[in-house]
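Below you'll find the structure I mean.
Missing here: one protein chain of the complex. Every other protein chain is in place.
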Amino acid sequence: MDMTVAKKKLGLKERYAVMTRGLDWTPSYQKMEDIYPYIAYEGIKIHDWDKWEDPFRLTMDAYWKYQAEKERKLYSVLDAYTQNNGHLNVTDARYLNTVKLFLSGISPLEYVAHRGFAHAGRQFPGPGPRVACLMQSVDEIRHAQTQVHAVSNYNKYYNGMHDFHHAHDRVWFLSVPKSFFDDAITAGPFEFMVSIGFSFEYVLTNLLFVPFVSGAAYNGDMAAMTFGFSAQSDEARHMTLGLEVIKFILEQDPDNVPIVQRWIDKWTWRGYRVLTLVAMMMDYMLPKRTMSWKESWEIYFEENGGALFKDLARYGITMPKCAEHIALEKDHLSHQAWSTFYNYGAASNFHTWMPDEDEMAWLSSKYPNSFDKHYRPRYEFWREQAAKGNRFYNKTLPMLCQTCQIPMIFTEPGDPTKICYREVDYKNEKYHFCSDHCKEIFEHEPEKYVQAWLPVHQIYQGNCFPEGTDPTVEGFDPLAAVLKYYHLEHGRDNLDFEGSEDQKNFAEWRGQATKNV
Amino acid sequence: MSTVFLALQTNEETRPIIEAILQDNPGAVVDEQPAMVKINADGRLVVRRETIEEITGRDYDLQELQVNMITMSGNLDQTDDEITLFWKA
Partner (left out) sequence: MAVAAVTKYEFAPADTQDKFHGAQLLYIGWEDHLLFCAPFAFPFPPTMRFGDIIAGVLPGAFGYHPDFAKIDWSQTYWFKSGKPWTPDFDKSLAENGLKHKDVIRFHTPGLHGIKGSCS
């Protein structure tokens, strides 16, 4: 008997061609430069947009189908987790501060990424990258929404997340991720693609998501784990887009190479500085650690990034020069960052604490060259003082780097005992930097960075108090006014984890969940 | 050659896919992490539709992998029959 074999109407390659290039047309009564006004000014030369092809060959019809499936999976897990009071199953309540940091620091960036890819996609004359940018733009808003949704359940029980978006636009340390993305979306469409699509998504995203998601899995946070995995399943496609865009631009014209190299240098450094927050999360904020920041840097940047730049060498692209500097910081970054948040624990939207003896032993074993020598004495002193009721809260505002906006906490490359100071005079004004890289980024585009909204300077200018505040009245408490402006409640949202409402509530609720009372 | 890798969620859907990948890539090494399986290979890794179909006994569309993928490294090329990850240098 003859069997009729069902044959697909079109193969993947043909379907992709029909559903991308096949939907495009050449305008007849408008000029291309009027339709795509931002495509030339960055100096990138593109001769044939059709040379760009999505290696996954994903078309919009298939996109909706798989995204819907991801959403169904996500919400079935979220619902089960919530119905089961899953929040009481996390390792300990300190873990929740990771969620607060992520929600206020990262989720708003997902939304900005959505806007950025919508804008970049609109500007590209090629249908291939345009469709890929559209998908990524929709992905990013999905990430923002599902993250907010997942974390909203924690917000019912724990402090500091109640007004995360308000915080993102105001709280001192959140200006670091915010200004990073503002820098990217105010660049041209090609620089945006290299900054976010390539440098952040391809080179650095594994360092953000993989430790965060496996950290969530390790610490019993099924909600964050499941939104993390759901987002990460899009991430593989974003990484591919990032890499394809770079290869496409480089193949189009040799004049593009030095421009792209400068962007890679700039954005690898900018992204790495933002990851300071992740380094500290991995080494200090996860009660059950997955791997150290240093190990994760070695696997995902040195090994994996090394392979990537070796592959790109045929275009004349080299490893970003900041990689050498970063290698010198990997023994110090997380410790310097956590010390900073311990200093300014009265002004943040999450709790801080000193590692206990076991955690110090873990840190010593993971950082044999630096921890005991440089950081343990500091921590032991702080711990002794806290035990005496003299917990250190630094109330004097720090000096910030003009480019990355992080306090000037980083030490000289190769000398962890000396703060690294760099400065530039530009048009009769002084500007300060944490590193040679941040200084060079400023020097290349000073007009951009002189506008930086530096939280410390804004506070001193009187711009960070609630409306109607009179800072000249007797006994004015600037920190209290700034916290009000942040919508944070002193004694509830900030300060040490030890003695916090979160700590007390979690212990009580967990007790109720496991005993008959 | 540098290492390419593919990381998938640990779940029932990916179990036969991982089996197929290991069958088709004799040099590949599995690295099991919390909730995630990472498959490393030297220079090149292939995911073949037919092998997955033989193991699962049903039709498989390689684009379904989108749902369970976590991360990857290397250049990628996807057709109806194969997903290939590779480095050129």
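Think of it as A and B in the order they're written, each chain with its own count starting at 1.
Note that in this section contacts are C-beta pairs under 8 Å (C-beta built on N, C-alpha and C of every residue); 3 or more make two chains touch, one makes a residue touch a chain.
Worth saying up front: this structure is predicted, and the values here are computed from it rather than measured.
Student: Considering the full assembly, with which of the depicted chains is the omitted chain in contact?
Tutor: Visible chains that the missing one touches: A.
Student: Using the touch definition up top, pick the residue from A:452, A:481 or A:495 that touches the left-out chain.
Tutor: Of all options in A:452, A:481 or A:495, contact with the hidden chain holds for A:452.
Student: Which listed residue, A:310, A:374, A:484 or A:510, touches the chain dropped from view?
Tutor: Within the whole complex, the residue contacting the unshown chain is A:374.
Student: By the contact criterion defined above, which parts of chain A meet the unshown chain? Give residue numbers in ascending order.
Tutor: Touching the chain left out of view, chain A contributes residues 37-38, 41-43, 188, 336, 339-340, 343-344, 373-375, 377-378, 380-382, 392, 394-400, 407-409, 411, 417-419, 421, 423, 427, 429-432, 443-445, 447-448, 450-454, 456-457, 460-462.
Keep this in mind: only the chains that are shown with their structure count from here on.
Student: For chain B, which residues are in contact with chain A within the complex?
Tutor: 2-5, 7, 9, 33-36, 63-64, 66-80, 87-89
Student: Within the complex, which stretch of chain A touches chain B?
Tutor: Contacts found on chain A: 8, 11-13, 55-58, 62, 66, 69-70, 73, 205-206, 209-210, 213-214, 217-218, 225, 229, 232-233, 235-237, 239-240, 243, 247, 290, 303-304, 306-308, 310-311, 313-314.
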